[in-house]
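Below are the structure tokens for one structure; questions will follow.
Up next, chain A:
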Amino acid sequence: MLLRTIGLTRYFGGLAAVSNVDMSIDEGQIVGLIGPNGAGKTTLINLISGFLRPSSGSIIFDGHDVTRMKPHLHARIGIGRCFQAIPLFAEFTTFENIVASFYLSADTSLWGSLFNTRRYRRKEKDILKQAEENLEFVGLREVKDELGKNLPHGHQKVLDLAAALAVKPKLLLLDEPIGGMDQDEADLALKAIKRVHAGGATILLVEHNVSVVMGLCDRIVVINYGRKIAEGTPEEVRGNAEVIRAYFGGDYAA
Partner candidate 1 sequence: MTSSIYILVALGFALVFSVMRIMNFAHGAIYMIGGFVAYNFWVPLGLGPWVSLPLTMLTMGLFGLFIERVCFRPFQKDFEKATVMAVGLIIVLKTGADLTVGPLAKGMPPLVRGSIMTVGVSIPADKLAVLLIVCILLAVLVLFIQKSKFGQAMLAIAHDADAASLMGVNIHRISGLVCATGCALAGLAGGLVGSVLVLDVAIANLMLVKIIAVVILAGIGSIGGIWAGGLLLGAVDALGPYFLPNVIYDPFALALVVLILVIRPQGFFGREM
Partner candidate 2 sequence: MKRNRVSGFGIVGVIVLLSLAPLFLESYYLHLAILVFIYVMMTSSLRTIYISGQMSLGHAASMAIGAYTSAMLAKHLGWPMWFTMPLGGLAAMIVGVLVGLPFSRLRAIYFSMASLFFGMMVTTLVALAPEWTGHYAGLPAIPRLFGFSKVPYYYFFLALVLLTLLILYRLEHSRLGMTVKSVAQSYLAASSRGINERGIRILSLGIGGFFAGIAGAGYAHYAGFIAPESFGVMPSIFLLVYLLAGGKGSFAGPIVGTAVLYLIPYAMAGFEGYAPFFQAAALFAVLYLIPDGIVGLPRQIMSWVRRLRDRKKAEYAA
């Protein structure tokens, strides 16, 4: 088991955005996280990646208790993350964005930086090579030198993905990876995601487009009002009465 949350809860004021969620993800799976708007999906992702502290409960990743860790440490342990709002390094070019994300593989010591040591140079060469590979991998070669802020929305999302890969994550959290994309961009992104998965990463993705999730994921977790209301394979979840009620209200049991 790669990731496990136990009784994960987070309050905002008096409201529980995430309430007592028990979840587990095994290595190599693609798990989808779905639920109506405001169900707490992004909050859950924020908790797992360390950007929010839980009010109670715990998160165990790869044997480590990451419940109280700062976000950058989550990244160092192997939890990578893409954002819904795509924070990018706007003034950097596409290529520079990816290179900058290779921080963990870089020599950032004062000594190395100042004296251009062999170790520093070696790591630099490595990073540049890997950055090129990432660039190819997600198909952004043409816009390599375009400034981050000038990229169209779809490309920015894919860039976010390429950058997240730089931390060589064991678990990759994707928050609405194809949100706001047209069909072509979405195909590009999905292809990239599948290849990331094929490369050995475990993926947890939050997505509104339920059909995409159904087609892509091994398992699906459904959340509503902060609670887990269903879990299982796509078929199981599809037929689940509670899930249907959550999305459509009333009784529409298929």
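Keep in mind that, in the parts below, contacts are C-beta pairs under 8 Å (C-beta built on N, C-alpha and C of every residue); 3 or more make two chains touch, one makes a residue touch a chain; residues count from 1.
Inclusion criterion for the candidates: all candidates are chains of the complex that A comes from, given by their letters.
Keep in mind that what you see is a predicted model, and the values were worked out from it rather than measured.
*Asks:* Can you tell which one of 1 or 2 makes contact with chain A in this complex?
*Replies:* 2
*Asks:* With touch defined as at the start, can you tell me which chain A residues reach candidate 2 in the complex?
*Replies:* Spelled out, the residues of chain A in touch with candidate 2 are 49-51, 70-73, 75-76, 80-81, 83, 87-93, 96, 99-104, 106-110, 112-114, 116, 120, 123-124, 127, 160, 163-164, 166-167.
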